[in-house]
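Pasting a structure here, questions to come.
The complex appears here minus one protein chain, its other protein chains still in place.
Up next, chain A:
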Amino acid sequence: MSDWIGFFQDVVDYGPQILQGLGNTLLLWVVMTITGLLGSILVFYLTLSQHRLVCRLTDAYISFFIGTPLIVLLFLMYYGLPQWGLRLSPFTVAVIGFTFNVAAYNARYLRAAYNGLDQEELEAGRAQGFSSRQVFLLITLPQSLRLAVPGLTNQAILNLKDSSVAFLIQYTEFFAQVQELATRNFQYFKAYLMAGLVYLALVSVIVIVARQLERRLVRPIGG
């Protein structure tokens, strides 16, 4: 028992750094979840293009980023690019890498949702006189987003967990700080246990918000 008290004393002493790390984790999570969603909407739009070449290229993009481990991409940008004279901050590298990766996954979810749409509704939109961009923005996208809510929120959870990878490119996020704490007091088990519980708590919050979203957005349209 007494060593738990000692551990908590260490946590409190190291509190500012841990909180800062947590802040960085949440910052990266919020940014990549938003940019990943916006990026996926663009990719999704391009997969619906009438031009075959555009479709091919977007499919290739999606396959590439789903097929390549993110860590390779992050290392390539963070450790590889400086050899070409381009030095990016860890945060920038993380945001770029995650955005491309998350956008590819989200675009898959949106595309799958699109396949479940009623084509007659989209035709009704064209028949009413909407332009194809209006049909996309007013009908296709809102319906696909709603149907994709379960997949998209699942991705948001993965984003939070995967953000810990960023510590490998010197981004001082939550896990990096816990690591630092553990190497100072050698309480590896307790430190990682605490890290796990914190991630679990954050994920629980996302899950609760996701449930609300599903209830408000997905159920009314019978998805």
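Just so it is clear, a residue touches a chain if its C-beta (ideal position, glycine included) is under 8 Å from a C-beta of that chain, and two chains touch if they have at least 3 such contacts; residues count from 1.
Here is the rule we use: contacts and distances are computed from a predicted model.
Peer 1: Which protein name, taken from UniProt, belongs to the chain you can't see among "Amino acid ABC transporter ATP-binding protein", "Response regulator receiver domain-containing protein", "Cytochrome c domain-containing protein" or "Dihydroxyacetone kinase subunit L"?
Peer 2: "Amino acid ABC transporter ATP-binding protein"
Peer 1: Which is it among A:12, A:72, A:124 or A:197 that touches the chain not included here?
Peer 2: A:124
Peer 1: Suppose we count only contacts with the excluded chain; which residues of chain A make the list?
Peer 2: Residues 118, 120-121, 123-131, 134, 138-139, 142-143, 146, 220-222 of chain A touch the chain that is not shown.
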